[in-house]
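A protein chain is absent from this complex, but the other protein chains hold their places.
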Amino acid sequence: MIPDSPRLIALLSGPDQKGLVSKVANWIYERDGNIIHADQHRDHEEGVFFQRVEWAIADSRSPREEADAFRDFGDSIGMRTKVAVNGAKPKVALFVSKADHCFHDLILRWKAGDFPCEIAVVVSNHQTLKSSAVHYGIPFHHVPVTKETKSDAEANQLALLKRYDIDLVIMARYMQVLSSIFLDTWGKPVINIHHSFLPAFAGAKPYHQAHKKGVKLIGATAHYATADLDQGPIIHQAVTQITHRNSVRDLIRKGRDLERLTLAQAVSWHLENRILVYENKTVVFD
Amino acid sequence: MIPDSPRLIALLSGPDQKGLVSKVANWIYERDGNIIHADQHRDHEEGVFFQRVEWAIADSRSPREEADAFRDFGDSIGMRTKVAVNGAKPKVALFVSKADHCFHDLILRWKAGDFPCEIAVVVSNHQTLKSSAVHYGIPFHHVPVTKETKSDAEANQLALLKRYDIDLVIMARYMQVLSSIFLDTWGKPVINIHHSFLPAFAGAKPYHQAHKKGVKLIGATAHYATADLDQGPIIHQAVTQITHRNSVRDLIRKGRDLERLTLAQAVSWHLENRILVYENKTVVFD
Amino acid sequence: MIPDSPRLIALLSGPDQKGLVSKVANWIYERDGNIIHADQHRDHEEGVFFQRVEWAIADSRSPREEADAFRDFGDSIGMRTKVAVNGAKPKVALFVSKADHCFHDLILRWKAGDFPCEIAVVVSNHQTLKSSAVHYGIPFHHVPVTKETKSDAEANQLALLKRYDIDLVIMARYMQVLSSIFLDTWGKPVINIHHSFLPAFAGAKPYHQAHKKGVKLIGATAHYATADLDQGPIIHQAVTQITHRNSVRDLIRKGRDLERLTLAQAVSWHLENRILVYENKTVVFD
Partner (left out) sequence: MIPDSPRLIALLSGPDQKGLVSKVANWIYERDGNIIHADQHRDHEEGVFFQRVEWAIADSRSPREEADAFRDFGDSIGMRTKVAVNGAKPKVALFVSKADHCFHDLILRWKAGDFPCEIAVVVSNHQTLKSSAVHYGIPFHHVPVTKETKSDAEANQLALLKRYDIDLVIMARYMQVLSSIFLDTWGKPVINIHHSFLPAFAGAKPYHQAHKKGVKLIGATAHYATADLDQGPIIHQAVTQITHRNSVRDLIRKGRDLERLTLAQAVSWHLENRILVYENKTVVFD
């Protein structure tokens, strides 16, 4: 193994068929690549095959050309195929409102070298986090949103995503719903985080409701945003214990910690090309 | 402290008022008792006070008389009051169907000395667990339940609870709903266990639904049974992580472990007189 | 995929080399097999490659012959190779002393269909669990052990393992150390469970020491037994929270739950051929 060779990471999914693992491994082997990791999964009920494969390419080859060639190969065997060049840094936009816990957490992890990406822009419907963004050296754009201006605001947001050449939007406690028009037009992934309870609570002030119901657990769920609010494919979930001694304020504080950790984990898996989505659920090759 | 003196455990709840802790402590002190543990809680929004106090009574006094006297004292200060004599062993009935994981678990813990109670009878709508109950030396009664015979069956069950002088019913995966008439007539606590999901799933085959939705956590909730199915006061909740690699069968197996542990913890707290119920929720003095 | 075809599960490990994934996949493909799961791992520092691969063999072929052929193939590419036929049920011996929590737990899981094995015999240095073993319908052998008789006792144990054609020994709280002579002679896997603490405690009564030190966590570790006591390759570890309110008795009780769950998980992974051992550590393809 030549550890410093450029690497490619491919995610494949499609109808199950005999010999898929062999075909993929052969393609790589014949082009002098070396598989570093490979993980497969089959959904037997749906008859779908999933694979994540990471390999070192031959020194003589260009990563970009190999990636293109693999995509063609994936097509030829009937698989939906994504290929990323290891070391490529997707551009990320953070959408925020006033709450800052996920905002700081993501940026500090990024600065610590945990996230292979570039946080290229912060977009907010409030001015609250402007000075912090500036201190971190990240461009900040204020796009106010009201009921009346929502479609204009979303047009502005889409223009910013284009201008900054964004690959991933993270809703880091952004308190507006993104319309299905926005999501369709944008067409790339959006990761969101929200609180979760057992049992679930609809409506406003969920922590107050959870406290009133006397739940013994609170949770957080990170998922891909879809037009169906908070019902997109689940990436990660975590919970923490609650007792009668905890006030609503404690619940909110514990909820913040859950949200930070759960969102950071989901973002990390996404950036490492570990997530495949199908039938509104995820396969996470962790 | 005289560790071998008889002990009383009292649970008090009622409208908050100044000096409650002091009044209770004084009552005990003046009768030569010694407080071993005491734990208080206030629900500030509801203005309710809760206390669990455990004390060694003076050697010269009778536990039963002291318990009665404390109940009278509780009344006199406007508190709902329960008093248990430490070492008294409440009688428990296990309601079961075919599933045996909670059944074995509870009995083995009891035989290991973990539960201060007597498991006096097993009642089931099936014959499946009869021979195991007999091996454990516990009387087993088969009370079949059909739609038509339900009210008769419940009358039989109530007669058994009376005959065995039962203090607590545990639904150890008993797959029938107890009617509100049963619960009202019986009038003593019933602990139930059920699975929990984020998000929640209504209807049949919840593990299949959870698998289809791609949840990353499954959970179990132990609660007191009330006429409002699965909506009674929550005692304890636990969860475990799930991945795409887990089959429906894995989910069911992991669910069984959660159910065993969650139910056993709830039963343990109940038997140690650690739980107070109000406003459809619990205070657990763990 | 033909779900009802016989399946093989192979575990391979050995020096890393280019094209291993491809070679294995091809071998299977060329013999009309179909890979159901495959998982690889590389230890980059040690330069070792690990693979677990599960495949459905062609209907026309015999599982046993395919298994033999794959072993030969594994040899030919320089890999240490184990092959199991799916559905084959290895024979297990439980070694126990007086404590019964792991004993009951393992047997009940096995009876619930969780473990693909046959629990063929219980061996104990005490008579305590004899009647329970008999009730479960499992042969029980009493082999007393004293300092003086230890080597004779181990000879008896080895004879029993041979007589029952045992593949795996589980020390389910068996409170004797197995000598290195026993382990060498036996030559097959032994799974053990022991408590774990942060910090660690040497010597007797570890729960008393942990309580005295005021630890906030207790744990359990399942591992393969080696001549170096409690230092064999770790399979699984779990912990639970402790507070100052917990007595030594509580710690022991919580420790029992940890031991049961941790040992059951380790046994499950072993029986599903998910564990590879090297350099005194494990790769667990969960």
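Residue numbering begins at 1 within each chain, and the chains themselves are lettered A, B and C in the order written.
Everything that follows uses one rule, which is that a contact is a pair of C-beta atoms (placed from the backbone, for glycine too) under 8 Å apart; a residue touches a chain by one contact, two chains touch by 3 or more.
Because the structure is predicted, anything quoted here is derived from the model rather than measured.
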item: Which residue of C:97, C:124 or C:221 touches the chain not shown here; value: C:221
item: Touch with the omitted chain, as defined above, among B:36, B:69, B:88 or B:252; value: B:36
item: Touching residue (missing chain; options C:87, C:113 or C:199); value: C:199
item: Of A:181, A:261 or A:277, the one touching the omitted chain in the full complex; value: A:261
item: Which of C:76, C:131, C:185 or C:280 contacts the chain that the document leaves out; value: C:280
item: For chain A, residues in touch with the removed chain; value: 100-101, 104, 108, 112, 114, 135, 245, 253, 256-257, 261, 286
item: Chain C residues touching the omitted chain (full complex); value: 41, 196-200, 212-217, 219, 221, 233-239, 243-245, 279-284, 286
item: For chain B, residues in touch with the removed chain; value: 1, 3, 16, 18-22, 25-26, 28-29, 34-42, 44, 47
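In this section, only the chains that are shown with their structure count from here on.
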item: Chain B and chain C, separation of their C-alpha mean positions in angstrom; value: 36
item: Chain A-chain B separation of Cα centroids, rounded to whole Å; value: 42
item: Residues of chain B engaged with two or more neighbouring chains; value: 245, 286
